[in-house]
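Below you'll find the structure I mean.
Just one protein chain is left out here, and the rest sit where they should.
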Amino acid sequence: MFGEKALELIKELQRCLDGSLPPFNEEGVRQVLEEMKALFEQNQGDVSATVAGETGLFAGVQLRHAALERNKRCLLAYLYNRIQQIKKMRWEFGSVLPQDIRYNLSEQEVQWFNRYNKCLANYMRSIGEDGGLDLTQDIKPPKTLYIEVRCTTDHGEFETQDGNVLVLKKNSQHFLLRSECEHLIRQGILEHIVH
Amino acid sequence: MADLTEELEDESSEEGESMTAAEVLQKLEEAWLNEKFSPDLLEIKNDIVDCMLEQIKEMEENIRRAKKGDFRVGIHKMEIDRIRYFISSYLRTRLQKIEKYTAHVLEQEKARGSDETPQMSPDEYTFAKEYSENMENHFKVLALRHMPPNLQALDPKHTVMRPNLDSYVFLRVNEDTAGVLVEEETAEAGEEVIDLEKGDQLIIRYRPVATLVESGAVGLI
């Protein structure tokens, strides 16, 4: 049946809804476009034949056209849903993606990501009168000013707002301003300890 | 905490009727809840956001001037964190809606009369436009331009995503409002009209109360 390759692309995404992103399936996309090209050419042939006087070709043209629309929808949905994942990564990993994830993006997706980064940064910088506001912070309502954290890896030196420098060593525990270490927790470098 | 915020009363209010910082914060909280729970993008409350950001700046200034060890410093910092959370969460919620319904919000902005207030701030509008261009370009480069000529356009009838205004919301009534048309007359049943009394809480379809949310007569919870 027509549209099966396109459906394969969609099913590939369905299997990976846990937040992972499979490599961009360039070959799959190419095959769908190929099927579309063939369908279109056959339709063109039937249309010219009809103009030349042949009859009874209408039903076939309709059927192929439906297949063309279906392929288009699947292809766009494939691109769209990948972008949704990539966008989510901007908010969870930050503006630089881990190398192995980046590797699964197509060239064009990397460009999309960079443009998104830029227009998000421009927007966030524009908030308020001066300096803007980082919307990727303050994800949860604050309960206390300081929180206790444990380091999960050796991260190196960290300068606090009041100018103190501390070394974030694996398994060391610290008492920090919530607002200045939230992003390190989200990136998995620190762990919030709640008693 | 009331006395703390009152001493930081906002004097720069240009509205004539000067609001206390506590009142503005209250307004911000309402706007945040409404935005969080309404399916549609609401009118941006830009003056509230700007006013509260200004407030944060002043409070930070005060903290810098305060004596070391002043116990109020901690409380002020906590208050700053809380306000910043409201603003961030409010703007973030809006941004998510703008990203999801980009074409729809841009369409509405285009259709807006010159005397109507815009839904988005100018910067949100810029973001929406750039976001939409980026997305369209992506579709074009990877797929559309490789398709047969009669399939290269996006059909807005199918691809424009619109918020579902018939989804249900929880609300609390702030002002008595009589004669709200909840259900149009149909073949099977007559129209349904209800009176809202201040303090009432109910679950209702969003569409009939959308204008009441914007006007503040009801608040979403």
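Think of it as A and B in the order they're written, each chain with its own count starting at 1.
Simple rule for what comes next: contacts are C-beta pairs under 8 Å (C-beta built on N, C-alpha and C of every residue); 3 or more make two chains touch, one makes a residue touch a chain.
Simple rule for what comes next: contacts and distances are computed from a predicted model.
Visitor: UniProt protein name for the omitted subunit, picking from "DNA replication complex GINS protein PSF3", "EKC/KEOPS complex subunit Tprkb", "Ribosomal RNA-processing protein 42" or "Trafficking protein particle complex subunit"?
Guide: Per the UniProt record, that chain is "DNA replication complex GINS protein PSF3".
Visitor: Since one chain isn't shown, list which residues of chain A touch it in the complete complex.
Guide: On the chain A side, contact with the omitted chain comes from 1-3, 7, 10-11, 13-14, 17-20, 42, 46, 56-57, 59-60, 62-67, 69-70, 73-74, 76-77, 80-81, 88-89, 91-93, 98, 100-101, 139-141, 143, 147, 178, 182, 185-188, 191-192, 194.
Basically, only the chains that are shown with their structure count from here on.
Visitor: Report the inter-centroid distance (CA atoms only) between chain A and chain B in whole Å.
Guide: 25
Visitor: For chain B, which residues count as touching chain A in their complex?
Guide: Touch residues, chain B against chain A: 49-50, 53-54, 57, 74, 77-78, 81-82, 84-85, 87-89, 91-92, 95, 99, 123-124, 126-127, 130-131, 134-135, 138-139, 141-143, 146-148, 150-151, 154, 158-159.
Visitor: Given the complex with chain B, which residues does chain A contribute to the contact?
Guide: Interface residues on chain A, with respect to chain B: 29, 33, 36-37, 39-40, 68-69, 72-73, 75-76, 79-80, 83, 87, 106, 108-109, 112, 115-116, 119-120, 122-123, 126-130, 133-135, 137-138, 140-142, 144-145, 177-179.
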